[in-house]
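A single protein chain has been removed from this complex, and every other one stays in its place.
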Amino acid sequence: MYINFKAIANWAKSAAGITITISIAVALYATINSGPYVLVNTIITGGMLALVATGLTLMLGVLNIAMFAHGEYFMIGSLTAFYVFTPISNYIMENPDSFLVIIGPVIAIVLSMVSGAIAGVISEKLVFGPLRRRSTDNWVMNSFLLTVGLSVLLINLHQLIFGADFKGIVRYWGGMPVSIAGAFISRDRIMAFLISGLIVFLFWFFMTYTRTGRAIRAVSQDATGAQIVGINIENIVLLTIALSCALAGVAGGSLLFMYPSYPTMGLEPLYMAWFVVILSGLGNILGAVAGAFMVALLKVVTVEYIGAGWDFVVPSALIMLILIFKPSGIFGSEVRGVLDK
Amino acid sequence: MLLEVKELDAGYGYLQILRKVSLQVDTGEYVCIVGPNGAGKSTTMKSISGLLKPMGGKIYFNGEDITGLPAYEVTQKGIAFVSEEMNLFVNMSVQENLLMGAYTIKDKNAQQDRMEFVYDLFPRLAERKSQLAGTMSGGERKMLAIGRGMMSKPTLMLVDEPSFGLAPQLTETVFESLDILIKNGVTIMLVEQNVNKTLSVTDRAYVLENGRIGLDGKSSDVANDSYVKKVFLGV
Partner (left out) sequence: MENIQKRQPVNTEKSREKENNSSISKESNQSLSKKGNQSLSKERNQSILKEGDQSISTLDVFLEKTGFTPVGLLGVILLLIMPFIPPFNQEYLLRWLIYAAFIAAMSVGFDFTAGYINIVNFGYAAVMGYGGYTSSILAINLGLTPWIGILIGGLNSAILGLIIGMISLRLRGIFAACLSWFFGLALMGLATKLVWLTRGPLGLRVPRMFATESNIPFYYLVIILLVAMYILCKWVVKSKIGLAFQAIGQNMDAARTSGINPVFYRVFNFTLSCALAGILGGFYAHYYAILTPEVMHTSKTVEVLAVAYIGGRGSLWGGAVIAFPFIFIMEIIRSTLSNLPGLNLIIYAMLLILVMIYYPGGFSYFFDTHIRKPKNKALRYFLNGRETSAS
């Protein structure tokens, strides 16, 4: 087999190559030094972040909305999963042999996805749609401020209706932890990773190879061109917002066992996802996935070696450094869109 | 009659550009609109293609009223618009751009046929199937834009300023490709600044001035008109 060493060498010298290489090295070192749970945590956090960040980057690319309320769809997902799974879990307690033991969590997670999508559609219909019809002058800034308002609104609606306490569950799937390479990992974590991996893969496949996915990308690259070739932009916008909010919702739902639902829980996934989007550049799904694992690694390693709470400081400092030297992000593509507006 | 525009008023915001523009295109014709900068040529094209909502007047296509329809429905009716800016999907490959052009065709085989037709028309595009559209040269992009327009199997093609920003040689190539389209039975409405060249290849011409049709007729007649000669051709 012919291997193009020169291309590999060039890739290794590019910003993407350097960061990926360093990330893998750090991950290996941390795993050897502190144990495999570092890697496990990284992978699970990264999977969740990948879901939220791809949604965010999609919104930014297609709708030109810099979403500040994306974490709130994460919150809606986890809230839905909590209220769906709690009765199921009670039922399982009484009937331990029921088929719901396996299917119950799946129902909760699927519904969290659906609720995210519905919330997204409602926001488009009630908030972004009216603004788009009214005026698209200074759209990026105005829509951004709208999402700020939306975020405050959703957080406080949660607090008003469901209260500010932690709404969490102990576990989705019971049973003994699974031993992988000497580390014991709970089944929930494995399932969470499998779910996020599956969804990210399906999403990537959908965006790359299907007609509708291609249409979404087309709108993000040139909205006028998309209209010319016969794409109904309004439908694509609606579909995009539903998809990206569904991704955030399912992330919230599938991680309910780790992060209980409470009003302001969305802030952390939000800023982490923004880290990812800025780190990896725009309009690049695979870049966002890679970036998600890097940011997750950064967070986990920071907590491991510097201490909890510093995960606010270290990643933001590093990302500011990256922004200074490479404003278009590590995997920055030629698409400029939002950057120019 | 394939396309009939009746007393079209159009413009942007409060600025009205077109005033009572009427024109007709028959099936198989090669029609052009010429005129000075800012006369409203591109505005006419945008109004027909549905990108711009007309302020008044009617547009009929195949006898059907398409006034004010959104652009995607106009495309579905069989009108392809090749805009001045081309509006290519810069981060997609040539192949993907062409596939997007066939968005209104759902049948995979029909798509494939169209693709082969376009590749035959522009062998240059076939060579560069997997190149990103954004990294191509200006002439190739024009070809791709025209090819993408062809993908939807249009009955009428609106082509806006195909020679804009191109070297003279490339302009020739673009005009040649339009010729081939005409021979394939496509009706073309062309907007051009290169008046001399345009009038020599097209069948019929409309002269647009200050948002009104000033003159129309056979291209050769228009080219010989003393006023046109003086103003546009500088003879």
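Residue numbering begins at 1 within each chain, and the chains themselves are lettered A and B in the order written.
Note that a residue touches a chain if its C-beta (ideal position, glycine included) is under 8 Å from a C-beta of that chain, and two chains touch if they have at least 3 such contacts.
The structure displayed is predicted, hence computed values, not measured ones.
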Among the chains presented, those that the missing one touches: A
Contact residue for the chain not shown (choose from A:35, A:87 or A:149): A:149
Selected from A:26, A:100, A:114 or A:127 as touching the chain missing from the view: A:127
Residue touching the undisplayed chain, where the options are A:207, A:278 or A:330: A:278
Missing-partner contacts on subunit A, residue numbers: 66, 127, 130-131, 134-135, 138, 140-142, 144-146, 148-153, 155-157, 159-160, 164, 263, 267, 271, 274-275, 278, 307, 309-313, 316-317, 319-320, 323-324, 327, 338-341
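Note that in this section only the chains that are shown with their structure count from here on.
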Length of the line joining the C-alpha centres of subunit A and subunit B, rounded to whole Å: 42
Complex contact set, residues of subunit A against subunit B: 211, 214-215, 217-218, 221-222, 224-233, 283, 333-335
Partner subunit A, residues of subunit B touching it in the complex: 49-51, 70-72, 75-76, 80-81, 83, 85-92, 96, 99-101, 103-104, 106, 132, 134-135, 148-149, 151-152
